[in-house]
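This structure is in structure tokens; I'll ask about it shortly.
Every protein chain except one is present and positioned as in the full complex.
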Amino acid sequence: MMDYSDKVMDHFENPRNVGEIEDADGVGQVGNPSCGDIMKMYIKVDDDNKISDVKFKTFGCGAAIATSSITTELVKGKTLDEAKELSNQAVAEALGGLPDVKMHCSNLAADALRKAINNYLGIETEEEDDFHCHHQHG
Amino acid sequence: MMDYSDKVMDHFENPRNVGEIEDADGVGQVGNPSCGDIMKMYIKVDDDNKISDVKFKTFGCGAAIATSSITTELVKGKTLDEAKELSNQAVAEALGGLPDVKMHCSNLAADALRKAINNYLGIETEEEDDFHCHHQHG
Amino acid sequence: MERIYMDNAATTATDPTVLEEMKPYFTEVYGNPSSFHSFGREARDAVREARDKVADLISADDAKEIVFTSGGTESDNYAIKGVAEELKDKGKHIITSSIEHHAVLHTCEYLEDKGFDVTYLPVDEDGLVDPADVKDAIREDTILITIMLANNEVGTIQPISEISEIAQENDITIHTDAVQAVGSIPVDVNELNVDLLSLSGHKFHSPKGIGALYIRQGTRIEKYLHGGAQERGRRATTENVAGIVGLGKAAQIAGQNLEEKQAKITQLRDKLIDGILEEIDEIKLNGHRTKRLPGNVNFSIRYIEGESILMKLDLAGIAASSGSACTSGSLEASHVLLAMGLSAEVAHGSLRLSLSKYNTEEDIDKVLNVLPEVVSDLRAMSPIYNQ
Partner (left out) sequence: MERIYMDNAATTATDPTVLEEMKPYFTEVYGNPSSFHSFGREARDAVREARDKVADLISADDAKEIVFTSGGTESDNYAIKGVAEELKDKGKHIITSSIEHHAVLHTCEYLEDKGFDVTYLPVDEDGLVDPADVKDAIREDTILITIMLANNEVGTIQPISEISEIAQENDITIHTDAVQAVGSIPVDVNELNVDLLSLSGHKFHSPKGIGALYIRQGTRIEKYLHGGAQERGRRATTENVAGIVGLGKAAQIAGQNLEEKQAKITQLRDKLIDGILEEIDEIKLNGHRTKRLPGNVNFSIRYIEGESILMKLDLAGIAASSGSACTSGSLEASHVLLAMGLSAEVAHGSLRLSLSKYNTEEDIDKVLNVLPEVVSDLRAMSPIYNQ
């Protein structure tokens, strides 16, 4: 039932910042393979508390891949505070919209990013996501 | 739902022996206008107890008209005994068959004829037919 | 022999433009609208456009309110059983009229078997339901009013907006079978103020086997076909894409200059009615003289029976229909005509001539030429004529 925008298709076909950062400052993962999606974000943070590099790996649907990709683009160079504010809405908008049933996918990327930031900041996050498909309540 | 044989169509288009016999020896009528069909048969009987002339008038469906017509043809020149034996089956067969839902129509003509013969012979017939659509139980 | 088709209330010819529009959706754009890939998307787009067109024709606020079905019968079954099923805990009383199409009547009878209670309202001699009767019939446990917009046999158009006002005052769901009306006269679901409305494509030059149920947003109704998530979960089954495209195109065409076409057909109808009244005696026009579908002509012709009239007309190349039909071993007079107070005898002699945009002045002349002779031939054979 997917009718994706050109922007989504572009990010799906040519995802930006795919990969891992070996010596990442923060790593965050959300999702669960049994739910059909896992997103993992790696960040490097510079001295100004800015995200100097960010990479992702995603197991998931087309929207999951595209939202991961745009999220990395949106936060690169941003301060951690700015990055933490990134809303799911903003992600969806940057992609030119998402189909209704895919709106929840935009949560995943922002969540993974926040986890990576928290990981860098040394803040524990609850692991609820790993036990059920969190986007069902999304 | 009617798919009539050529024979039925022929008798419907060119019905034989339509009309009344002014000085009929016997007259028989079956059916009821509220049931959508009435058949009236007039016969002349000669000295050999043969039907020398027969005419009909029918208010009813195409099959009713065609069966009336063929019945007059079938019995003209027959003895009364022979004519009384005319079965509904024989009427239908002479017409090259009738659609299932129309088989009851073939009763009407033979019944009207028998009534005409009984009328000639002075036999009373029950008038049940006039009170409900007899072909519903046919 | 050139044949004249005057049985458009039974079904209509598909408009060639409609067929053209449909053609690619058989062999080229053949994807399943539920499929993810580009074949699916193309089909999905086509269905979306068609839905918009159907919504437009009946002035629905939102195309989502249109659910495609296999025709008028399914729409009626879906609406009535769906509401009954959904609201049965609230009540089990349904109000309808005695002149509904069998798709409504037999569905109501089926529900009676299942423990529902149905009131079949009477009609006057023109086939009109009195809104006051609807009001009187309402009970505590009334959950549905279903009354047709236009009758298929006699063409009478019901005062649905007045009835829906009563429904609304009493907070009762209202459905109208508009199968004969949509495409023939302007139909606006908001003016009519109904919750549910049935339509069927083959009555207005789309192919047979495709129709729609309008379901106003917020209407509580159980789904009818269970299975996949098509039609937003309201009707499972792979969409009849070509049929839907055809329905959409037919809806679009029907909406164009609707009033003009309506006027033209009405004028032909009136010529036919007046001509028949002039040429043939001892006949009766059935249905309301003016609150009537533009294409409907229905007469009772005394002393003769409908099927034999149809046969004679057919032999002369004219296709018509009758309320008298031998269904399962007995001639049955039309329940509509009987409800309008006709005797069975008179009802048996009924003839319906129904027009579409394809009928011409010449068609009318031909019928006016042929019919009087047909009638006199059959009357000459009738034992009840002139007695």
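For clarity, chains are labelled A, B and C in written order, and residue numbers in each chain start from 1.
Just so we're on the same page, contacts are C-beta pairs under 8 Å (C-beta built on N, C-alpha and C of every residue); 3 or more make two chains touch, one makes a residue touch a chain.
Owing to the predicted nature of the structure, the values given are computational and were not obtained by experimental measurement.
From the options C:Gly155, C:Gly183, C:Gly243 or C:Gly295, the residue with contact to the unseen chain in the full assembly is C:Gly243.
Contact with the omitted chain, checked across C:Asp56, C:Glu162 or C:Asp314, is made by C:Asp314. Interface note: of A:Ala24, A:Ile38 or A:Ile51, the residue touching the hidden chain in the full complex is A:Ile38.
Only one of C:Arg48, C:Lys208 or C:Lys291 touches the chain withheld from this view, namely C:Lys208. Where chain A meets the missing chain, the touching residues are 1-2, 9, 12-13, 15, 18, 29, 33-40, 57-65, 100-104, 133, 135-136, 138. Although one chain is hidden here, its contacts on chain C can still be listed: residues 3, 5, 7, 10-16, 18-19, 23, 26-28, 30-32, 34-40, 70-74, 76-77, 101-104, 106-107, 109-110, 200, 202, 207-210, 225-229, 236-243, 307, 310-311, 313-314, 318-322, 325, 327-328.
In the analysis below, only the chains that are shown with their structure count from here on.
Measuring from the averaged C-alpha position of chain A to that of chain C gives a distance of 55 Å.
Between the Cα centres of chain B and chain C there is a gap of 39 Å. Each chain gets one centre point, the mean of its Cα atoms, and the points for chain A and chain B are 89 Å apart. Within chain A, not a single residue touches two or more of the remaining chains.
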